[in-house]
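Only a single protein chain was left out; the remaining protein chains are all shown in position.
After this line comes chain A, so read on.
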Amino acid sequence: MSTLLEVSGVSVTFDGYRAINNLSFAIGEPEMRAIIGPNGAGKTTFMDIVTGKTRPDEGQVIWGEKNESLLRKSEAQIVQAGIGRKFQRPTVFEEQTVYDNLQVALRKDRGPLAVLLDRPTKADRDRIEELAGEIGLSDHLDTIAGTISHGQKQWLEIGMLLAQEPRLLLVDEPAAGMTKEERDHTTDLLKEAAKTRAVVVVEHDMEFVRRLDCKVTVLHEGSVLAEGTLDHVTADQRVIDVYLGR
């Protein structure tokens, strides 16, 4: 397992408030990792930095075999390099069909002219149907995405991420607002994805994290407080003090 993403010594300050403080983090490929931490620990800001939405004041973000820095790339370039992100609130294109959502996400040339001249091939259609099968939306391909249930939207978004064929998946609270059955399905989807790629899951729900059965990183006040198995970190007194004890 080689290192895919390495974040080292990163700090970000918003109006004097230190959201990320000398944070270091590394993940290999394939690997599943859960990030937990109380509100304001810097979980979302961490994702913002990796995806290019926020520029850190100092530190390095190194990607891939060629050790490229991600800090100079635009959001779109970072996605094209192979990093996909799922937001906390499900964000799909509500006015378009499930099929259209997946088609737009498929890994293909993203330039305006290439997209204008794009005509869907049979391979595209097969891939879209295959993805729809994986996320359990085969019967809803022609449904307007705004009308499917909350859980289905979450899966659609995961499907859109998989369609991009990223090497690293960043997933923000995928189980929020889901029923138990929906959670189980989501766990399966993520575990399956983590067999071939790196997956980072930010989650509040300990039960969900336990089911992911992976290494856990605990963030607190913008830096790593503890790292290890779930049992290891939940036994750590500092973790209990800042997070679990409350």
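Definition applied: a contact is a pair of C-beta atoms (placed from the backbone, for glycine too) under 8 Å apart; a residue touches a chain by one contact, two chains touch by 3 or more; residues count from 1.
Everything that follows uses one rule, which is that contacts and distances are computed from a predicted model.
Undergrad: For the chain omitted from this view, which of "FMNH2-utilizing oxygenase", "Dihydroorotate dehydrogenase electron transfer subunit", "Leucine/isoleucine/valine transporter permease subunit" or "RagB/SusD family nutrient uptake outer membrane protein" is its UniProt protein name?
TA: The missing chain's protein name, per its UniProt entry, is "Leucine/isoleucine/valine transporter permease subunit".
Undergrad: Quick one: say which of A:L4, A:M160, A:V200 or A:V242 touches the chain that got left out.
TA: Touches the omitted chain: A:M160.
Undergrad: So one chain is hidden, and I want to know which residue out of A:R55, A:R110, A:H150 or A:R238 touches that hidden chain in the complete assembly.
TA: That would be A:R110, which touches the missing chain.
Undergrad: Since one chain isn't shown, list which residues of chain A touch it in the complete complex.
TA: 51, 74-76, 79-80, 84-85, 87, 91-96, 100, 103-105, 110-113, 115-116, 118-120, 160, 164
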